[in-house]
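Here you go, one structure.
Here the complex is missing a single protein chain, while all its other protein chains stay put.
Each chain carries a letter (A and B) given by its place in the written order, and its residues are counted from 1.
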Amino acid sequence: MTDIIVLGLVSAAIYAVAASGLVVTYTTSGIFNFAHGAVAMLSAFVYWQLSSSDAWGLPVPLALVLTLFVFAPGLGWAIDALLMRRLHDAAPITRLVVPIGLLVALISAATIIWPPDTVQASLPFFFEGKNIDVAGVAVTYHQLIVLITAIVVAVGLRVLLYATRIGTAMRAVVDNRDLAALNGVSPDRISGMAWALGCALAGLAGVLIAPILALDQSQLTLLVINAYAAAMVGRLRSLPLTALGALILGLSRETVSYFAEDLPTWISVDTVPALMLFAVLILVPQDKAAVFGQPKDPARVPNPSWPLVIGSGAALVALAYVIPDLVSDKTLSSVGYGLALAIIALSLVPLTGYGGQISLAPLAFAGLGAAIMSTWGSDGNPLVLLAVIAICGVVGALVSLPALRLKGLYLALLTFAFALFVEKAVLPEFNGFTQGVAPVGRLDFFGISTNSDRANLVLLAVAFVLFGFFVTALRKGRVGRQLQAMKTSPAACATLGLDLTALKVQVFALSAAMAGLGGALYGGWRGQVGVEQFALLQGALPGLPLVLLGVVGGIAAVAGALFGGLVLAVAPLIGEYYPVFKDFMLLLPGLAGISLANNPNGAIAQASDSFRAILHKRSKDADPGEEFVEPAGSMAEVMALMIPAPAGLVPEQIAVGASAGATNVGVLDREVGLDWGRCHANS
Amino acid sequence: MIETTGTANVALLELRGVTAQYGKIRVLHGVDLVVPRGEVVALLGPNGAGKTTTLLVATGQHPATSGCVHVAGRHINGAKPDAIARLGLCTIPEGRGVFRNLTVRENLVMASYRGVSANEIIEKAVARFPRLGERIGQIAGTMSGGEQQMLAMARGLATDPGLLIIDELSMGLAPLIVAELYEIVAGIAREGVSILVVEQFARTVLGVADHAVIMQHGRAVAAGTPAELEAELSAAYLGASI
Partner (left out) sequence: MPILETQEISVRFGGHMAVNSVDLSVEAGEICGLIGPNGAGKTTTFNVITGLQAPTRGRIRLDGQDITSLSAHKRARSGIARTFQRLELFGSLTVRDNVRTAAELNRTMARPVGDVADELLERVGLTGVDNQRADALSTGSARLLELARALACTPRVLLLDEPASGLDEGETDRFADLLMELARDGLAILIVEHDVPLVMRMCDHLTVLNFGEVLASGTPKEIQKNQAVLDAYLGQDPGAPG
């Protein structure tokens, strides 16, 4: 029993360190760092690289200092300066997806630098083998260090935030960002520091936990995801409550681990974080979903014409028919995966693209669909698809119920917890899923078999096209309008008589059913599946990158889903055929997600914009969405250029009194970077 | 409007033909406003007239669509609020001039980012507002509205700003407290600080101001001394027939 407490406290201490880093970055910048765990993982690898005798073999203290005081904070500062700072006015989905892109990119980067099959990396415990006796329990030095570190971090954060000027400024920025700026504090600089601090804490957690677990890219990343659950107990705001959350999580994990044999299989060490995240999101009152609309949502919802949709659909089916003659078996197999994944990504178009509801779980529903198909439809009976629709739809509706009141980020986390739970607890219950050999039959429509690769590929194409028609019809019809209306202004919808609850439940159910069907077809294409195919991060075609590429393609476009699915499946092939690009192809999904910081409408929208621009010989600046409707009026000729003067360029200490008498105004203006002459020429 | 010549007596704040909009909604249609050195100017008008937006443009918190914003004769369009603050422009924003979750002391420390030492700021603030000294460790959000406004003013004044901008000092406060606060403003003005007061409740501020500008529908519709403007006020606020 005392063992449980010690182990629990040690886990709790590490989660607390990681979670407080998450809280620090979220409160100061308003961006939830999904990549927090990946930063921890990367720091642990960097520390291994510096300190291990298999690598550079620096002395441990030096390696620690370089990792925790140079690398991790530097990475945090760079993430903020290069990415997050641009996201202040971005659409909610972009603010979510860019950190997810970062997460995926960091994992790929670590895999490229330290390939798991060639680098056998592992970190030793600090003071390996030494322990002391506390009340009859042997506590290792490593455990002791972890506990002491957590206390030092807690005290240190308290002192930093409450007894230093920088800490006061951080809290001031959290309290009222605009007012802090009016006091001469640069909120950007403060958030840069907060990211540096947050990532340093993530790095510390990574270095402490890596010896306890294994030094493995996705394991380590996922484990620090436990910190999400702890941080949510503090509503991403309160550090003491976050520590409490970490304590509950750490102790319950070890308790569950101890009594594992007496507990139902769905309660295990692996599912505790997901269950806790679920429970916390439902039980702890969180910030409510915004009722009033986004002041500006630049997202566009394409409305392709029917001839274009039907023509493209026919072309896709025809292409699927001829492709098996043109390419190698290996490429063919990837193309089939791509089409199946495109169907799964398409399930996000009505949900996220039209309705603005964020889900990170499409692949989990696909996994459910495949599991159902495997259980009852291994002979390819198409009637089982009805069961897939019914079960996935109902589960989707159930998942949406607690999500109804939650705002975007919590909705994303809730679907994340659900996906984790499906992966760890639900799918392993089905025969063959753990070993990856669950058979899924190819459909047999009462005599018309789709057993051959060509027939099955055509089936996938036809399915995608039919879903595409369905989603397009939705877009053009009443429900599509209502979904878009809900996305732009829930308040207006409610006051016009729209039952938002019913609509959300329906669209969640629809999306889940579509993803489930996609999963069933995907299983058929592969012949046999396992948990690996439907995991969030691990595995060949993981779930987060799918969401990522769906969004990158353009979450509101059918073509965007096709793009996302195909790129995810086919990109690795390019790396195989052209080894030069191998690393780049691995990084592609993550980099694409990150690129959303600059192009929130997605690749398809951008491509079609450029295409139209060429057709019409005019720039996309003429988009009415960006035009000032009212003419500038009599002052138009005095229009001063808006010069975004970087804060650093403005000399810090020019009192108004002093500058008024300054003789060398021109020099000052050049320093300030302001275009004084242009303005005055006309006034 | 006061004409400015040369740099010696250039106005501390000057807006020329400023227009501004939120998305498609244009709220300022060419605002001219001058705050001369050492004077108190009141910016008046019913709500929705564009007073607060004018202020946000002057302090760099909202971009002007066209027109010029000058602080001490220097073009500052596009500069960030924190940079403008360090130029010596001090703003006490509407209603929320304090960091509610920070203590009084920490609120004052925040002013030290404009270059004055924290201890000096606290000393000055307590000297001017003894009541803040009694409450130095209290969380600002738990003080009364009037005390919060005092704290906001103390923080602003501690750094000897060239220009003090006060937005809706009276917001949500009882008339007696408002009168007391404007007594303080008058005192500050006597020390020679230039002040721009934005106020919906016109009469409360006219006794303090040297000049007043009335805004309506995003334009400055009248300007002059308080005595000259008294007659225009009720028309601007409640229609003509009083």
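Quick note on the criterion: a residue touches a chain if its C-beta (ideal position, glycine included) is under 8 Å from a C-beta of that chain, and two chains touch if they have at least 3 such contacts.
Just so you know, these numbers come straight off a predicted model, no measurement behind them.
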Neighbouring shown chains of the undisplayed chain, as defined at the top: A, B
Contact with the hidden chain (one of B:Ile139, B:Met171 or B:Val221): B:Met171
Per the touch definition above, residue among A:Thr27, A:Gln217, A:Ser378 or A:Gln482 touching the missing chain: A:Gln482
Of A:Val137, A:Ala279, A:Ala455 or A:Ala494, the one touching the omitted chain in the full complex: A:Ala494
Identified contact with the non-displayed chain, of A:Leu201, A:Ala246 or A:Val301: A:Val301
Touching residues on chain B - with respect to the absent chain: 23-27, 46-49, 95, 168, 170-172, 175, 178-179, 182, 199-205, 207, 233-234, 237-242
Chain not shown, touching residues in chain A: 291-293, 295, 297, 299-301, 478, 481-482, 484-485, 487-489, 491-500, 624-625, 627, 629-630
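Here is the rule we use: only the chains that are shown with their structure count from here on.
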Partner chain A, residues of chain B touching it in the complex: 7-8, 10, 12, 16-17, 19, 21-24, 26, 29-30, 37, 59, 61, 63-68, 71-83, 85-91, 93, 96-102, 106, 109-115, 118, 155, 160-163
Residue ranges of chain A touching chain B (in the complex, touch as defined): 165, 168-169, 171-172, 174-176, 178-187, 295-296, 628-630, 632-636, 638-647, 650, 652-657, 659-662, 665, 668-669, 672, 674-676, 679-680, 683
